[in-house]
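Reading through the structure tokens given below for one structure.
Yeah, one chain of the complex is gone here, protein chain that is, but the others are all in their spots.
Right after this comes chain A.
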């Protein structure tokens, strides 16, 4: 049994490299003999890091945690939101810890124990909370967002990856963005291959990443790719929030083996877990047990049972110590009495623990005082490293690739992601073709039987007004699905806003052009419009610009508002106002001041105006009422629609101006509004 051998080897010589090397020979006996090779491909060889948290007390204002739109959803008015200033809740109390390179610390505890908050505080991502006292030190310097960005990699609970890229491509794009300038292309490739080997992703390196809708690599592999993304820039400190949640036992076990191997490669690994299985628990070296913000135990994993046994809580036979002690210390909220009782027990245990460790400088409980576990551990490891490590040049203060480089990388990343999404492209193409054919055949006619004036104006308006609506909804949905990744990348400092903005805008163009061509061509030649090439081209240009305005508007709305629903609603409102003030549904002359000015920026109106001018300018209609026949010049039609205010070219200029202003708004929203995603809501 592997557990058995490990147990004994841990009892004896500590966790030595020798024990691990024994594993392959015992392969046929073990349950988890997943890794045939235990070699370290990719180690961290910078100076060793120390992460220290001293006397940390952290509070969170619960009321301010609820986003404004959720308050609105529950019909709470803005002035009632901040009514309760006393709603600060203490999340972390008096926490101490000290971890060094080569160690893996697991923070365990039941849900709502403050684990995620602790990781957030360490990575300077705390929201709405404040540190009452205490401090966080990284290599003896107080932690700042800049310092965190430079030396901590944070792997979040959810995987945010582009679904259409393969594992190797994903990592390669990150390598291009994240590694300093002086790396050559072959060096970058080498680094990617090293990371793939280190995380044992060789088998799926050329498989698409996928997501919940698209079949790709498995969940465990996806988690490892997320880790790989962070590992690429070779950080000294790796922080993982619930890395095993949602994985089955096999995968979880292998993931933790990977992590402990990474720690052996001289990294500092910090992870939170809420209920490790017994076999995973045995892989940890250091454990911090938290419950409702207080520390109940912090020390080596194998001493935990001994510690609690000394306190009078022995772990029963055939039960998982992690489960047992997490339950022992968690707060039972079923009834008030039980809650009181369990809270009391947790606090007593916490105080006892504080008593016991107050003499140690690293706040770890040790079975025997002489045996200074952590130092022997790290010594062993540095020994290992000098033998096995393939040295990587350590680089912390080097420059990342320039803005133009970032732009071209992002552009190629986006284009390759979008163009592989064949089903989405087909759906959009089909949508455009369907609309185009429907309207085209509905207004189908010949030269002789011309469309009536009323039908022609209606047709022209429909051409401009039908398709932007679907475009807006599609673009908003797509942007929101990418938002979380964008947020993480920006927070990690992988690239800045401007290159992303330009890459996004340019990357959308090919799809947009194809879409408008599929839509614009059939409709014009099927419906009975003036069959001259120059008329067609002018008409096409106008439609192109109008649909593009809709697209840029959608980009802006998606970046402006935090949830998909809100964005879709606001986009809908904007579109409907432009629609109503477009000059077809309501006569332009009858609009009062506000909608009149709205019609000035309505892209539907300018598109309509240009198309009407193109169609009617040099046509005369005959109209018979009773016995008299009127000659109606086309100009009169334009006049009666009040669309003759400006010459033709102004429409194009105004459309271009509208596009530019939406793009500017989009840029500003990207720049100043946090692109945090609330998809789960």
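Quick notes
Everything below uses one rule, namely that contacts are C-beta pairs under 8 Å (C-beta built on N, C-alpha and C of every residue); 3 or more make two chains touch, one makes a residue touch a chain; residues count from 1.
Assume contacts and distances are computed from a predicted model.
Set against the options "Proteasome subunit beta", "Elongin-C", "SKP1-like protein" or "ATP-binding cassette sub-family G member 5", the UniProt name belonging to the omitted chain is "ATP-binding cassette sub-family G member 5". Considering the whole complex, the residue from A:177, A:346 or A:439 that touches the absent chain is A:439. Considering the full assembly, A:459 is the residue among A:136, A:231, A:459 or A:523 that touches the omitted chain.
Among A:117, A:258, A:330 or A:610, only A:330 touches the chain that is left out of the view. The chain not shown here touches chain A at positions 1, 3-4, 7, 28, 31-34, 70, 73-75, 110-111, 203, 248-250, 274-275, 277-279, 282, 305, 315, 317-321, 323-324, 326-327, 330, 332-335, 438-439, 441-445, 449, 451-452, 454-455, 458-459, 461-462, 466, 470, 473, 576-577, 580-581, 584-587, 589-592, 594-595, 623, 625, 630, 632, 636, 640-641, 681.
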